[in-house]
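Missing here is one protein chain; the remaining ones are kept as they sit in the complex.
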Amino acid sequence: MLSVAVQTEDFSLDDAFRRLRQAAPGAGAEVAFVGLVRDQAGSVSSLTLEHYPGMSERSMLAVCQRAAERWPLLAVEAIHRVGTLGPGDQIVLVLVSSAHRHAAFAGAQYIMDAFKSEVVFWKLENRDGEKTWIEAAPSDRSALAAWGEASGEGAP
Amino acid sequence: MLSVAVQTEDFSLDDAFRRLRQAAPGAGAEVAFVGLVRDQAGSVSSLTLEHYPGMSERSMLAVCQRAAERWPLLAVEAIHRVGTLGPGDQIVLVLVSSAHRHAAFAGAQYIMDAFKSEVVFWKLENRDGEKTWIEAAPSDRSALAAWGEASGEGAP
Amino acid sequence: MIEVRFFARLREALGRERLSLPLDAPGLTVAGLLCALDAEIPGARAQLTAPGIRLAVNQTFVEDETFTLNPGDEIAFLPPVTGG
Partner (left out) sequence: MIEVRFFARLREALGRERLSLPLDAPGLTVAGLLCALDAEIPGARAQLTAPGIRLAVNQTFVEDETFTLNPGDEIAFLPPVTGG
């Protein structure tokens, strides 16, 4: 049971956990990751997230499917926001359930590592009026490589 | 900012995330682990959790402190329930925040691995009227050993 | 017709978000499309083939410049992504 969504609205964690449990009852372990706009002291900043509608959802789903093939996950819910967000705002939620904790942790961490370099979202940071496109850090690519995969489907 | 609690009442995930953010604003990553009573098909079961009041909180806090010394965590909140719980009920919550995702994942997973074999809780499973004390599985001890620690403070 | 889309900093650099090209010739490849785009937007070719830029045809990544396009295809040029 995999569910992905791209939305401008914020998401409720209680609602997400409730949907996860309805989708696949019987889990013993749930792991949630929430990514937030970091509140960096000393500079007012915002983040504008752009995506490729349709392909962003497909790329998120492909990552979740690979995770569900690799670990015995019962349910996965992923929500990614787009639009302009301020410090402290929620950007992304990855929520997985499994019978046991190790599969739940591994599945959630793998999905986040893959999201960083594979899903088609772009982030424009606005700090003190200066705008910068953020690109995946080299550490993001090595994080995904540590799972035994090249970054990006079909990449050479 | 570390917070631990042992309680019979259920806990709200939205409330826990809200407290975490108030305790340490500025995080970029949050990881939550929720342990549930597994709903095992074919046998009505319940789980009764016993603890050593005072020492249970101290042992939880010691684990969270070790995690906070090892990874740059901004805040940790851990809640463990006691008393009799039914299938699907929430047992434990571990919630950590950090600037970056890898520290948040590692901190939460380490805390759960250590909780399994170090915090002074006992579980009595009641399945079809037959009661069994559950003990940490050998895999729980090897999970903690994988972090480079013997299971149990002061153990030989 | 072929629909071409540019995202994020490519969109800003090229000054446009999308483009329809009346390229209905059979056997048009990605390489051929790049030539047509460079004629339409001078300098586009260098931007679109810079390191890290990836191409998707109908929302699926394509690596091969000899890939053949069909009328109605949607081609997107994607700068390095960073989700999550």
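For clarity, chains are labelled A, B and C in written order, and residue numbers in each chain start from 1.
Here is the rule we use: contacts are C-beta pairs under 8 Å (C-beta built on N, C-alpha and C of every residue); 3 or more make two chains touch, one makes a residue touch a chain.
As the structure is a prediction and not an experimental result, all values here were calculated from the model.
Which of the visible chains would the unseen chain be in contact with across the whole complex?
Touched by the chain not displayed, across the whole complex: B.
Any idea which of B:C64, B:L85 or B:V119 touches the chain not displayed?
B:V119
Looking beyond the chains shown, say which of B:A67, B:V92 or B:A106 touches the absent one.
Within the whole complex, the residue contacting the unshown chain is B:V92.
Taking the full complex into account, what residues of chain B touch the chain not shown?
Interface with the chain not displayed, on the chain B side: 35, 50, 52, 54-56, 58-60, 80, 91-92, 94, 112, 115-124, 133-136, 140, 152-156.
The definition used in the following text is that only the chains that are shown with their structure count from here on.
Show me the overlap between the contact partners of chain B and those of chain C.
Common neighbours, chain B/chain C: A.
Using mean CA coordinates as chain centres, what's the chain B-chain C distance in Å?
50
Averaging over Cα atoms per chain, report the distance between chain A and chain C in Å.
So the centroids are 27 Å from each other.
Suppose each chain is reduced to the average of its Cα coordinates; what separation in Å results between chain A and chain B?
Roughly 24 Å separates the two chain centres.
Specify, in ascending order, the residues of chain A that touch 2 or more different other chains.
35, 112
Quick check: what residues of chain C touch more than one other chain, meaning two or more?
In chain C, the residues touching two or more other chains are 84.
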